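The structure appears right after this line, and notes come after that.
A selection of the complex's chains, in situ.
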Amino acid sequence: MNTLSTPVFCGLLLRRQLVLGLRKPIEIGNPLLFFAMVIALFPLGLGPAPDTLAVFAPGILWIVALLSNLLSSDGVFRSDFEDGSLEQLLLAPQPLYFSALAYVLAQWLLTGFLLALLSPLFAVMLGLDAAAIPALAASLLLGTGVLSLVGGIGAALTVGLQRGGMLISLLILPFYMPVLIFGSGAVQAALAGASAAPYLAILGAMLCMAVALAPAAIAAGLRISVDA
Amino acid sequence: MLEADDLALERGGRQLFSAISLRVNAGELVQIEGANGAGKTSLLRILAGLSRYGFSGQVRRRAPQLFLGHHSAVKGLLTPRENLAWHVSGEAGNSGAEIDQALAAVGLYGYEDVPSHTLSAGQHRRVNLARLYLSRAPLWLLDEPFTAIDRVGVTALETRLAEHLGEGGAVLLTSHQTVAVPHPLRSLDLATGLLT
Amino acid sequence: MYFESLSAVLQMDGHGGFVWSAYLITLVVIVYILYAPRRREQRFLRQLRGQIRRNSGAAAPVREES
Amino acid sequence: MWSFFHKLGSPPWLYRISGSILRWLLPLTLLALVAGSVWGLLFTAPDFRQGNSYRIIYIHVPAAVVALAGYYVMAIAGAVSLIWRMKMADIAMRACAPIGAALTFVALVTGSIWGKPTWGTWWVWDARITSMLILLFLYLGVVALYEAYENKALAAKACAVLSLVGTVNIPIIYKSVDWWYSLHQPASIKFTGGSTIDPSMLYPLLFMIVTFYALFTCSLLLNMRAEILQREARTGWVRRLAGEREPG
């Protein structure tokens, strides 16, 4: 049997997912444009007073990050479920735990990571104090990782259902809430001149836990979904 | 290579089959027969290990297997070559030349680099069937492999099955057509549970 | 007994509406969580009896289990 | 010990034993509910600050306490069902979710009604209230997931995974919401804290908490009985049972 070693296999999976996400060059721009537009909605909706916007910028940026994660989590496994790729993945000799991690990593690179990289730009758009920008980027980097992992659990549990779309939000939004609290807390602390380190440490701990546990839950969810 | 004892399955309040026992040996082709809705796909998924709840009986898998189901597992956004090179089945690691050869063998010469979603229905399925030329798994579980394939393609496929059986492989397939291979061919009738 | 009269009980110094509506809503929910499973059980048994009667001619597959 | 566990896994035994438990527990619970309510509504003195509106406490707090405990019952049942594949654990887990959701709903609604005379507002984003709202979401998520699966055996497995993930997360959610609230420190509204409660109010409260636990148990058993029958519809004993209960 010409079985691939697990790291090589996961590398190929990651590449596959990234290529699928970015088949056309124009698509790298789409998520970013999407963030920019959604963030632009807030001044329009809340009123453009610069000082209030700046105060609420951490919350706004975090809520948008969370929603965009919610949006893209739903699709992580869906097309693979529908075209039979997921069956093949379950039958693969490599442990599903690591394959699940590769899927989530790809999704994170295309959403959370990109957003974290570009968050300084959006922060400036909302008038956030420059002192808080490193905390913002760091909290997004750590926090969106947790979001993607938790979102993966929801996606795995609902992918086999005929109507998963709304359900996944119901399942995972409660689990997103602590991340939102600590994430926007970190930025608010930095804004207030305090250290963001404790918040980032908590986000880091949550990420470690999520990396360790979520793939197992995702794997269990996928097996259940394919069975249905 | 595969042994199953006393399998029974009930779905949607109907007993699909019961008391199915089955032994697939090297060099042997077993065709599962039954009307639409008889439970062929369900049985194949149990044998492959994809269904784990809701049936009774034992399955012992003694050899690595290749499962091709109703769905083609071909990504429309990837080209046929990419589809085979990065296949999620984990049993890859073929060189580019091997993949091109396999694609040529299923009649996709010249289509290696077009996005798969522009292929016709039969060509789409052929991308998946190319895995029969790449896999080294001795046991093949194929669910209606001839669907949407033209006559020439069916003959080529039968040749490939015969070749695999000749090399000591085994094939378990479902099909509504008769399969012509110069090898021992047994058929399992789901309605009666008899293997002939 | 803390209250002197029935109207005092109902009014509770102006807070009666709040207190009694809270208790009423709770009562409705309690009745629901006790009654719903009972109704589900009865409805199922009725269905099953109908099914048995319908299939009484044909031998229905019966699985004996501990 | 093992034979007990073995019996616990046996549907007809559980169906029978739950029937005999319910025969005395259910009337007792209903009686206690009436007695506790009368005690709380009529036979206690009003709170010196809140007046009579505080009488809502006798349903508000028990509902909240039992709703929270219910989640852990559900998660433990889920773990048992995943690890030991015990059919009855599946059934218990599935039964917990709607009851827990109903009790959480009661806690929120009664709290909201209580808040209007006390704080002058129906709703505040207080830490405890917010985390209870999240608990309602968690319960409803489990209910919705269960309903969404066609195959109920798989639905139970999926819900078990979800409730286990929830167990890991509930402490995190609680801590984070506490933190969030203390971070922002809104000055306008304050809980007094439970320490000042008078014994004459405490005893009926404790009585009602115990009663709500009994209520939870009753509803759980009733739900499990209905579920057992549905899952075992094709077995002989259920069919015989249906025959026995034939009216007329």
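For clarity, chains are labelled A, B, C and D in written order, and residue numbers in each chain start from 1.
Keep this in mind: a contact is a pair of C-beta atoms (placed from the backbone, for glycine too) under 8 Å apart; a residue touches a chain by one contact, two chains touch by 3 or more.
Since this is a predicted model, take the numbers as computed values, not measurements.
J.: Can you tell me the subunit counts for the whole thing, written with the labels shown?
T.: Each shown chain stands for its kind; the full complex totals A x2, B x2, C x1, D x1.
In this section, only the chains that are shown with their structure count from here on.
J.: If you average the CA atoms of chain B and of chain D, how far apart do the two points sit, in angstrom?
T.: Distance between chain centres, rounded to whole Å: 49 Å.
J.: With chain centres defined as C-alpha means, what is the inter-centre distance between chain A and chain C in Å?
T.: 43
J.: In chain C, which residues are in touch with two or more of the other chains?
T.: In chain C, the residues touching two or more other chains are 61.
J.: Give the residues of chain A touching no fewer than two other chains, as numbers and ranges.
T.: 227
J.: In their shared complex, at which residues does chain C touch chain D?
T.: 1-3, 9, 12-16, 18-19, 21-23, 25-26, 29-30, 32-34, 36-38, 40-41, 44-45, 48-49, 52, 61-66
J.: With touch defined as at the start, can you tell me which chain D residues reach chain C in the complex?
T.: Those in contact with chain C are residues 10, 12, 26, 33, 37, 41-46, 51-53, 55-56, 59-60, 63, 95, 98-99, 102-103, 105-106, 109-110, 113-114, 116-117, 215, 218-219, 222-223, 225-226, 229-230, 232-239, 241-243, 245-246.
J.: Note which residues of chain B are touching chain A in the complex, please.
T.: Touch list, chain B to chain A: 48-53, 64-65, 67, 69-78, 82, 85-94, 115, 136-137.
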